[in-house]
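Just dropping this structure here.
Note that one protein chain of the assembly has been removed; the remaining protein chains are unaltered in position.
Right, chain A next:
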Amino acid sequence: MIKDYRILFILALAGFVLLGASLFKAFDQDFTKHQKNYYKQLDVEDYTVEIKQVNVKTPGKVLIDRCQSCHIGASNPDAAGFEPPLAAHPPIVPGVEKDPHDFAKIGCVVCHDGSGRDLDIHAAHGELHGWPAPLLKGEIAQANCVRCHAMEDGTLAGAEHYVKGQELFLEKACWGCHTIAGISSSSQAPELTDAGGKFSFDYLVESMVDPSANIANSKMPTFGWVHDEETVAAIATYLKGQQKDRLRSADSAPIGYIKPKSDLARIDSPSVAAGRSLFAGAPYEGSVAKGGCVNCHAIRNSDGDLAGGNIGPELTWTIRSRGSKYVKEHIVNSRSHVADSIMPTFKDYNDAELESLVSYLSTLDYKLGSKTDGPKLYDTYCVSCHGEDLNGEGKIAAMLDPLPRDFSKYQFVASYDKRFKDSIRDGVKGTAMPAWKDIMSDQQIETLVGFIKDKSLSGHDGFRRMEVTLPAIGDKERQDYRNKGLVVEAGNPEDGHEAFQKFCTSCHGKLANGKGPNAYDLEHPLPRNLINAAFMNQAAVNDARLYESILLGVAGTPMPAHDHLSDQTILDIIAFIRANTTEEAK
């Protein structure tokens, strides 16, 4: 029994000690220690340790701000040399006698975010998991300047980091895809007008450095500059500053609140120099740059040195292969030529700006000599899309749709001889493959085809593809092979639709856009987009080719043979596909 009393006594003691510990924890707060230290350093004898709270009243809300309980020396110049958190805040506005920001009135949270009412360092700095506004340290805090201030003439003293981010947003062509109200309008990618209100700084950085980190199927390219921390930090600061929910309105902004200039200075007479500036995303004669093609597209100078982004096709030969009309249309609406292009629509460009770009691109004249051998030709013209191993996985291939042809599938190379050369000479409409006839001579094309064939077919025995011909309608000799005795009739799109839903949609999708459920498991090349009108309506894609591809499959691709279908069914499917694209063309 005595033992029980002892246990009871010990537990009672332990309980009191632990309750005491909880009280001690409630009393023992960091700010007490910091304030004592602060007054000791200042040699102040007579002081009270207290919570310093600022209630920042704004039209919308009240920011509770107790940061200066620890950061007690923030506005005391005598504390300039103290260790953090006691040190004085460095000047915000450079070159003024007395900084206009009074921390006793505006507190800290206004600029630095975090959780103002918390006194525990981790909670206050917003480090706990899931806190929507983690602390913004140092230069990053400039993101919040625009919560109160307007940007007069696009600049604000002391917000250099933010201004740099704004310039980079234009220079790096972010504006091409992302909308920020008043700056750009594009529906390609998520709108960023409230980016800072929705996302934390770290999230914004992460989304730039690794676009698929947060959204697994993000289409955003990984740009070459993402390894430059300074650039990324500046852009992220600018984006963090994009908040719909501002603390001040036009009436109460501390510095005149001028609406952002929506009509920026524009280029009004075309010139090569203006085109070059637009291409590079640099300002041109006072106009704020709104270009930046170079972020995605590379070009070659006359010595053949390549420079630029690895996201879109190289533009050295574009004017020669596509013509200036095509290029202009493509800038304004790329989908008018290539149905699945990811290139943003730059519909805001005026004629002079388009003309400038085209004239700049026309100055690119790099060309290989007529005696060039196959490997050199391939490495110059083809490698960026079709890849060093001829496997269609060149460095820009990932962003192209349809994907570049994979020549390592020798069955394909062996099967289509004429079509192969024609595609190089005349290009393939509706895809990124241009016509090379104005750049390469027939001789060079022969050399190139020879090179690819040698490399692709070496080590393989030959491959021979069956030959089939398109059944002629009403031909008594050529009867439908499954329903023997029936004469094939002209294809009926409605029957074709039914057959398509039955046999084709798993890969080509219900919309026939090549995005069926099974397409996601397939690898290079992916199912054809059958409503890509430009592709479907070119001369090379005739009914005979469609018939052959459906019946026998396409060599070296996931498209299987469909010899279980009757001729009539195949003709119906072709009629359905055709009906789709003529509809589209209208």
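Definition applied: a contact is a pair of C-beta atoms (placed from the backbone, for glycine too) under 8 Å apart; a residue touches a chain by one contact, two chains touch by 3 or more; residues count from 1.
Criterion: contacts and distances are computed from a predicted model.
For the chain of the complex excluded from view, the name given in UniProt is "Cytochrome b6" [choices: "Cytochrome b6", "Protoheme IX farnesyltransferase", "GTP-binding protein" or "ABC transporter permease"].
The hidden chain makes contact, of the residues A:Asp30, A:Asp99, A:Asp118 or A:Glu160, with A:Asp118. Checked against the full complex, the one of A:Leu128, A:Ala398 or A:Ala544 touching the unshown chain is A:Leu128. When the whole complex is considered, the residue among A:Leu18, A:Ala80 or A:Ala398 that touches the unshown chain is A:Leu18.
Residues 1, 3-5, 7-8, 11-12, 14-15, 18-19, 21-23, 25-26, 60-64, 66, 115, 117-120, 123, 128-132 are the ones on chain A that touch the missing chain.
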